[in-house]
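For this depiction, one protein chain was excluded, whereas all remaining protein chains were kept in their positions.
Now for chain A:
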Amino acid sequence: MHLHDFWFLLIAFLWTGYFFLEGFDFGIGVLTKLLARDRTERRVLINTIGPVWDGNEVWLITAAGATFAAFPDWYAALFSGFYLPLLTILVCLILRGVAFEFRHQHPEDRWQRNWEQVIFWCSLLPAFLWGAIFANLVHGVPIGRDGNYAGGLSDLLTPYALLGGVVTLVLFTFHGAVFAALKTDGDIRTRARRYAARLGSATVAVAVPFLVWTQGDSGNARSLVAAVIAVLALAAALIMNGRGREGWAFGLSGVTVAAVVAMLFLALFPEVMPSSLNPAWSLTAANAASSPYPLKIMTWVGVIMMPLIMAYQAWTYWVFRKRIGTRHIPAAH
């Protein structure tokens, strides 16, 4: 295996980790409006991800940083090409991050309500936009001879891309509901399970057409396997959720997220940014990669650090494994 193929794999892994983890973060953010009935319940939901959301978000920073280091041409074309969607995501991540930290710093009702709005919208928008961006990426966008994006905003708003956005939004919200059922206690836990059942069915309704479309549009044998795994895992997650096996349901909704991301990357490979104008202008893992020397160094750093990072992040989840109910929420100051 070439080093640049290995790095393609590693970047796919980083994105998978990001969507697995921040997927339920975003889902929880969306559910603060759907599932929670009052402020205390909203706080229950927010506190299920309180200690971990920041660590989850670093998977994105690392995915972007690794893309910059391993595939500079890909990084350059992707970030300058998807300018406005990424700008929106950035603004959302900024606002969402400070919202968690600032919301509880001031007791005034309007202050808290405003930040709660921010948490909802700034979870919903990125959850949608990431799907739209990745759908575009896999389908191909107008990449010119010079490797730069040559289209406009309207080229990104295709029905396929919008469907991709809806899929990630609904899937992440489902993933978040399953997570909420696993992490909360009391009345909200029961309702989270019911919500998960509904959101799971909705995910089936949008994800199956999207996976079929993707498979027909740019699929191959390997992506088909991933797509089948995604559908089976989704079905199994729904069954486990129905039986009240919350741990299993969460694991399986995680597998669904991972399999969908894997399918997209498998459909993409060996290209990293296919050109819809001329296949010869496509960026590939081979022609967008850095030279072997930095890839080798980064491989060492990655191979040593990733297991350590995953170990201490897993430990964090272990430390905060206790379920949270409304009785655990201290009064606002």
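Rule of thumb we're sticking to: a contact is a pair of C-beta atoms (placed from the backbone, for glycine too) under 8 Å apart; a residue touches a chain by one contact, two chains touch by 3 or more; residues count from 1.
As a convention for this text, contacts and distances are computed from a predicted model.
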Chain excluded from display, named as in UniProt, from "Amino acid/amide ABC transporter membrane protein 1, HAAT family", "Biotin carboxyl carrier protein of acetyl-CoA carboxylase", "Cytochrome ubiquinol oxidase subunit I" or "Putative aldouronate transport system substrate-binding protein": "Cytochrome ubiquinol oxidase subunit I"
Options A:Leu163, A:Ala285 or A:Met298, residue touching the unrepresented chain: A:Met298
Sole contact to the chain not displayed, among A:Ala12, A:Leu35 or A:Ala64: A:Ala64
Missing-chain contacts mapped onto chain A: 43, 46-47, 50-55, 57-58, 60-62, 64-66, 68-73, 75-81, 83-84, 86-87, 90-91, 93-95, 97-98, 100-106, 144, 146-150, 290-291, 293-294, 297-298, 301-302, 305-306, 309, 312-313, 316, 319-320, 322, 324, 327-330
